[in-house]
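The complex appears here minus one protein chain, its other protein chains still in place.
Order as written gives the chain letters A, B and C; numbering starts at 1 within each chain.
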Amino acid sequence: MNEELKIGVIGTGMIGQDHIRRITEVLSGARVTAVTDADRTRAEEVGARRGATVFADSASLISSDDVDAVMICSWGPAHIDAVLPALAAGKPVFVEKPLATSQGDCVKIIEAEVAAGKRLIQIGYMRRYDAAYAALKATIDSGAIGAPLMYHSAHRNASVPPDLYTDDMAIADTMVHDIDVARFLLDEEVSQIRVIAGRKNSVGGALRDPILGVMEMSGGAIVTVEVSVNIGYGYDIRGEVSGETGTAELAESNHVVVKSGDGFAGRVPADWRERFIEAYDTEVQDFIDNARKGVVGGPSAWDGYAIQVVSDAGIEAARSGRAVPCAMIEKPTLYN
Amino acid sequence: MNEELKIGVIGTGMIGQDHIRRITEVLSGARVTAVTDADRTRAEEVGARRGATVFADSASLISSDDVDAVMICSWGPAHIDAVLPALAAGKPVFVEKPLATSQGDCVKIIEAEVAAGKRLIQIGYMRRYDAAYAALKATIDSGAIGAPLMYHSAHRNASVPPDLYTDDMAIADTMVHDIDVARFLLDEEVSQIRVIAGRKNSVGGALRDPILGVMEMSGGAIVTVEVSVNIGYGYDIRGEVSGETGTAELAESNHVVVKSGDGFAGRVPADWRERFIEAYDTEVQDFIDNARKGVVGGPSAWDGYAIQVVSDAGIEAARSGRAVPCAMIEKPTLYN
Amino acid sequence: MNEELKIGVIGTGMIGQDHIRRITEVLSGARVTAVTDADRTRAEEVGARRGATVFADSASLISSDDVDAVMICSWGPAHIDAVLPALAAGKPVFVEKPLATSQGDCVKIIEAEVAAGKRLIQIGYMRRYDAAYAALKATIDSGAIGAPLMYHSAHRNASVPPDLYTDDMAIADTMVHDIDVARFLLDEEVSQIRVIAGRKNSVGGALRDPILGVMEMSGGAIVTVEVSVNIGYGYDIRGEVSGETGTAELAESNHVVVKSGDGFAGRVPADWRERFIEAYDTEVQDFIDNARKGVVGGPSAWDGYAIQVVSDAGIEAARSGRAVPCAMIEKPTLYN
Partner (left out) sequence: MNEELKIGVIGTGMIGQDHIRRITEVLSGARVTAVTDADRTRAEEVGARRGATVFADSASLISSDDVDAVMICSWGPAHIDAVLPALAAGKPVFVEKPLATSQGDCVKIIEAEVAAGKRLIQIGYMRRYDAAYAALKATIDSGAIGAPLMYHSAHRNASVPPDLYTDDMAIADTMVHDIDVARFLLDEEVSQIRVIAGRKNSVGGALRDPILGVMEMSGGAIVTVEVSVNIGYGYDIRGEVSGETGTAELAESNHVVVKSGDGFAGRVPADWRERFIEAYDTEVQDFIDNARKGVVGGPSAWDGYAIQVVSDAGIEAARSGRAVPCAMIEKPTLYN
């Protein structure tokens, strides 16, 4: 395809608008031709500003001839009702995380994609497109540290909104990224998960924070995840793989080291936008480049399903204090 | 301008093709509509592949209505014959370094741009667009280290082609980037330069390598530059500013730290493409974004002239062993 | 006491000889006046070389007027039979780890020391004397990271002897140092411990390696410990505390960064001797300085007991796959 990819965006909230900006002002090979949103006024405003046609609903947007590919940025519960029609239309679809909000819905989507006979879905787990995680994965795959045996992850947020962020969200919204990365780096599924909570960070009031996730993987690797969401100093993403003959860890991301006061110092990113801005660009450019070639790559519906299973198990594990197994359906060959 | 910027590229060699790829496949808001090259066959090949019209010469390309902005990627001696017509046509022009190959030609270009009454030229000194140099500049400007007093730069290449790379190129092709960065970081011109050569790296045979440049700046800051061009291990770009109350230095650029063998290790970029790939993208996107708004920014013709003066003085300093003053014309107000 | 402290050393094997060398050639204020060993020939050889009187057994050495303080470097099971007489004699005693080999013996020692009415025992948990751990402790105590909530420890050995090192030793000989450090840094006892083993490092054959210890502390902090004992690249000791408002971690210990080959590199210590050589010097100098002032400090019999309890629980936890509580006697006020 030499023509620019025409993208229809479902959901014009914060993340939707950000992807529209990205496609329009930063990336190459695509433009946003269509938008829709449950909030019609918001869709009108964005469409007018960006020169995109406003559609009344997902169905009409998806079926439009002016839409080559679909980007779903609505809230989680609405995803399935946009994903299934997009699959039916045979159009490439980029879905922001989560794929859906229940394992059952994820399975329905998988069945539909398998029935379509080819991958059409890319999910917005952007960390896989981050240069540092990609280098970590490449290091493992190169054999430089032997077979990986443990992975230690830390996911620290400067702060979360006290009235909106719940105990479950620490797993379903935050730890899911570490679950995705662990599966990506180790090429194993999660067999069972424990979640251990100790003394609470007083900054977060009654919030169960920090928590420690401990996962045992299908091939025997062990994963630890610290989630701390009110640590104040920034958005600090750490990852270290311990293998048979070595270790590999993410380097710090600062550009400059300053010496002043009584020592040296470097910056930690303020939030995920600062830390992963290039990863967001890269994942969407990859979606565009692939779609123009008629293929879809990146995190798949299977990944979305597997993460949903582990997230559900993690929430149960946190409540029960017990290890919870992660039972999954058989993996369709489409995803191998 | 809501329309894509139509760019005509003069010179379709390695760097020209790379910019065409960048504009076409990576960046947003522009497309390459026209190409020309002294090697007509090469221009035809590139034009056909990229869907751009092939012009017989610079003059016809520049005057074409299908060209909104000009990008000059021919070899240095040909720059002036493309820059001056582009200025006459009032079209934004991106010129790969050097601006021209003599101070006299640089002055002619400056006079033409001043006569045009507004900036039209951006020169491809890409380091200013590198995130790390930008952060170093921002650190200085924030006052975090007080007024800058010294700048130490190291510019190390893994290797240079033994038959093509000359003693003068270590200054005119290599050290010019450090000269540019020193002027950028310190906001001062170079008053005089010494170049000291000692024992030669035996890897480079008769090449005068490494060399040390020592510059005294117009405001009294002092700059040292190590240029080593056969150091083997990679392309290593170091910079540290020492100020009244602190220092700031470029961090290493590696993404991963690996422990194996008998210690830890991280990567140094193999070459300038790896180190500055994002800076190249950013500088051209900035040119595009500006041109669509009718303005031009980034390194100016004045910068190109000033660097030429220092480069010439540096070559004389290396030959004579003496400090050579850097005499410049008065700076036109256009460049303040 | 202006006189040099006269030390009698029980056990003249590798560690005993190393402490004798340290006292004789490195440290100030003490000399070795007496030695004994189950292997009489070895004791004779060391005594002759170092000018120390050879005693037939611990009892006669301890009761000698030529012995101000006792250093016990025999194998673990023999410790109690030297510690109790030293306590009875009211002489300061430095005991290499472990204090004893059962919780019951540890309790007997504690009771004897409590009966003596003052601290007489310092145990050789040398990490508390390491400058980096001391700085980490000082950072926590300064309040710079708020109350500590998690501690992540990694304890990696280049290799262990395949025929001698057992699964239990990974806890009783190796993880005990991390248990000690966790208690030291967090000022909490261990409430329960889990030990999780996954895929084995093929380098170690049937050895259960690596293992993950997960401890819940009496005040609610959570501790993770990776023990990997055949990782090849060196002796790598990592520690990171995550607190309410920040984190603090051990820096790398290398002195030099080398760039060569295709990147940068630094050294990891080859083994514990290289990593902790100064900590060994410091702990023994502290013992000497204290003994000359009539006091004893550093890791106490209580620490030795507490570590024994957690080590026993850890071994059970590794075998059972369950969390095992760490039940302890009431802490005598002597140790507050």
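Heads up, the rule we're going with is that contacts are C-beta pairs under 8 Å (C-beta built on N, C-alpha and C of every residue); 3 or more make two chains touch, one makes a residue touch a chain.
If you're wondering where the values come from, they're calculated on a predicted model, not measured in any experiment.
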Options B:74, B:157, B:174 or B:228, residue touching the unrepresented chain: B:228
Among A:104, A:205 or A:261, which residue is in touch with the absent chain? A:261
Which of these, B:48, B:115 or B:147, touches the one chain of the complex that we don't see? B:147
Pick from A:13, A:219, A:234 or A:297: which residue touches the chain that isn't shown? A:234
Touching the missing chain, which residues of chain C? 2, 24-29, 51, 131-132, 134-136, 139, 144-145, 245-252, 254-261, 266-267, 278, 285, 289
For review purposes, identify every residue of chain A that touches the missing chain, sorted by number. 232-234, 236, 252, 254, 259-268, 270
Take the complete complex as the reference. Which residues in chain B touch the chain that isn't displayed? 146-147, 149-150, 152, 154, 156, 196, 198-203, 210, 212, 214, 216-217, 219-222, 224, 226, 228, 230-233, 236, 242, 244-247
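Convention: only the chains that are shown with their structure count from here on.
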Is the way these chains touch best called a line, a ring, a star, complete, or other? complete
What chain is most central when centres are computed from CA atoms? A
Which whole number of Å gives the spacing of the CA centres of chain A and chain C? 44
Starting from the mean Cα coordinates of chain A and chain B, work out the distance between those two points in Å. 38
Dist(centroid_CA(chain B), centroid_CA(chain C)) in Å evaluates to 58
Sites on chain C at which at least two other chains make contact: 232-233, 236
